[in-house]
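With one protein chain removed, the remaining protein chains of the complex are shown where they sit.
Coming up: chain A.
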Amino acid sequence: MTSPPPPRNEDTDWTVMLTRTGFIELDARARATALLDDGTARELCGPFDRIESPWLEPQGVVPQSDDGVIVVKGRLGGRPAVVIAIEQAFQGGGVGEVSGVKIAAALSLAARDSRDGTPTAAVLLLETGGVRLQEANLGLATVAEVCSALLELRALQPVIGVIAGTLGCFGGMSIAAGLCTTLIITAEGRLGLDGPQVIESEAGIAEFDASDHTLIWSIDGGAQRTRTGLADVLVLDDVTAIRSAVIEAMERGVPGEHRSQRIGELRARLEAVDPAAPPAPADLAAVWAHAVPQEGDQP
């Protein structure tokens, strides 16, 4: 079991820490329901629809009746919204054919409703290790569908990503996280394309030590991801705090330009770092602050 390093922030408000209701301690269904306005939640494609993965049982893996993705429609701050929550306890939040299509279809339907006069925002609760290995190719194909549907919806209504837990958001779904209008993360949350263990097994322990939690959180952790502008809002793991952050993000609406569209800025950041002598994680924000896009370098 991984655990984040203890918070070093001297400004930590312990009274708030002690009175909070942990968001990540809830299961995915409870998290989705807790975000929505009281009494408005209505689950789509629930467990009794029994749309489980057909690929797990032949491989000797017990399936889950909702395939680990919970889609709940309702209202958020009075406005129509759909919350799509990944259950991290089932297959490490791994996305397969069915769960991926549930996410993609929910985003597409929100886009359709938005075009038809019912503006519907989406919230993605991204606790996932990425594509489920048992459904590798199908899972990857659905990630493409998720990204495509996300791009369709974010032009019309905000798509808000939330990464709350220590599992984090990795693999294919981290690409979807990068496309979100606003990305909300806790200090315990993590975001990365390849997870620490994948990097260690592929490139060796000298490249990344997956047992060094301080190192991992100094690079993938929520505080660092917010400091370096790869996530937008750092929140306490608390139901009320996360719900307020999501509603605020919804109220900001659709920006003129999304983070993933600022290609020049992202390219300048890559160029500012020498892979042979990378900056210390604590210095990265300062290095990137001075990375200025070259003139004429437009997306």
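By our rule, a residue touches a chain if its C-beta (ideal position, glycine included) is under 8 Å from a C-beta of that chain, and two chains touch if they have at least 3 such contacts; residues count from 1.
Here is the rule we use: contacts and distances are computed from a predicted model.
Undergrad: Of the candidate names "ABC transporter ATP-binding protein", "Malonate decarboxylase acyl carrier protein", "NAD(P)/FAD-dependent oxidoreductase" or "Branched-chain amino acid transport system permease protein LivM", which one corresponds to the UniProt protein name of the undepicted chain?
TA: This omitted chain is identified in its UniProt record as "Malonate decarboxylase acyl carrier protein".
Undergrad: Out of A:23, A:90, A:170 or A:217, which residue would touch the omitted chain in the full complex?
TA: That would be A:90, which touches the missing chain.
Undergrad: What does the interface between chain A and the hidden chain look like in terms of residue numbers?
TA: 27-28, 46-48, 50, 57, 60-65, 68, 87, 89-91
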